[in-house]
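Here the structure is laid out as structure tokens; the discussion comes afterwards.
Shown here: the complex without one of its protein chains, the others still in place.
Chains here go by letter, A and B, matching the order in which they are written, and residues are numbered from 1 within each.
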């Protein structure tokens, strides 16, 4: 769990140095990584093997590592000390008039450099497909005892945890909707919102067990992935019909009855696509890992 | 402040590289995670540091450099995807071989 502490410190660093978006994302990703690591660690063999490597190899590795670390640290220290000229002033100036949002980082992500983000969610979608490819049909022997030979706790799902978690789900979803909606102007956005929803669903699974959660899972995750990617790419396609290049955004004020004047940007649809992809990916990876344990259970009962 | 950040980047890289060079998959995954923290901090440092200047447009405010932040967000997400993939691959290797070593030396010796 050392890693998660490091992650927390990193995210605090981002807060300190004026990067609220980064801090939020780093926190959400941290939660996702820890859950993933827990699930994976559950299956990996516990026993620490006898020292496999000689002292010379360790020394060599240590020297290599020190060289790399020292080098990068020195370079970054040098870098921090020298002034430079950058193009980023343009983004600060054009964010509100050109992109329709006050959160410059979010506008860069969904508008100025939206193509990068499209590529990024394509990577995530590929991870989900890879999860099917890699884990489909896999059966693993889950260890029954921990490293010192103690049995794992027999009580599958602590009552307290599952009681706590059920009301937490709607709350988490509300929070994620809120974060998604405000993303264009203040820190937030589709990615963080997606991760919060995804992690909340994963917590349900941890607290209540796979049998409870499985029926609630989407039947065809690949279709959801396609939907999310299509939302992001489709809104980009729409600009082709107006004779503008792919992914050109538009924004304007729409007066809605009762609610009043709402500012809409086509980039928000793009962000919604990001949200859908992220939720689906987290759920797919998880449910594949979960099915792994169901299959393992069935196999051990059959034996 | 700058020196502290540079030291942190160096330390994270050292730990990351050392762990990546281990033989079993779990340390390697941890090492890559640490390394990606170091890389993200480095990217962040490339925009220089400023305090109390978030890139949110408001009247008369100072702003930090927004571009590296957007790049890191993309890099974090891609790094997360890669970590997840590697973890799943490790599970797959485990189910096929029964251990979780990175290289295949033992197998080569007994055909």
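Heads up, the rule we're going with is that a residue touches a chain if its C-beta (ideal position, glycine included) is under 8 Å from a C-beta of that chain, and two chains touch if they have at least 3 such contacts.
Just so we're on the same page, contacts and distances are computed from a predicted model.
Of "Amino acid ABC transporter substrate-binding protein (PAAT family)", "Probable septum site-determining protein MinC", "Monovalent cation/H+ antiporter subunit D" or "Peptide/nickel transport system permease protein", only "Monovalent cation/H+ antiporter subunit D" is the UniProt protein name of the chain excluded from the display. Within the full complex, the residue among B:6, B:39 or B:56 touching the omitted chain is B:39. Residues 72, 75, 78-79, 82-91, 93-94, 98, 111-116, 119-120, 122-123, 126-127, 129-130, 132-134, 136, 222-223, 225-226, 229-230, 233, 237, 239-240, 244-249 are the ones on chain A that touch the missing chain. Those residues of chain B that touch the chain absent from the view are 20, 25, 28, 32, 35-36, 39, 42-43, 45-48, 65, 67-68, 71, 74-75, 78, 81-82, 85-86, 89-90, 92-93, 96-97, 102-104, 107.
The rule is short, and it goes like this: only the chains that are shown with their structure count from here on.
Mean C-alpha position of chain A lies 14 Å from that of chain B. Interface residues of chain A, counted against chain B in their complex, comprise 3, 6-7, 10, 13-14, 16-22, 25-26, 29, 32-33, 36-37, 40-41, 43-45, 49, 52-53, 61-62, 64-66, 68-70, 72-74, 76-77, 79-81, 84, 86-88, 91-92, 95-96, 102-105, 108-109, 112-113, 116-117, 120, 123-124, 126-127, 130-131, 134-135, 138-140, 185-187, 191, 281, 285, 288-289, 292.
If you check the complex, the residues on chain B that touch chain A are 2-3, 5-18, 21-26, 29-30, 33-34, 37-38, 40-42, 44-58, 63-67, 69-70, 72-74, 76-78, 80-85, 87-92, 94-95, 99-100.
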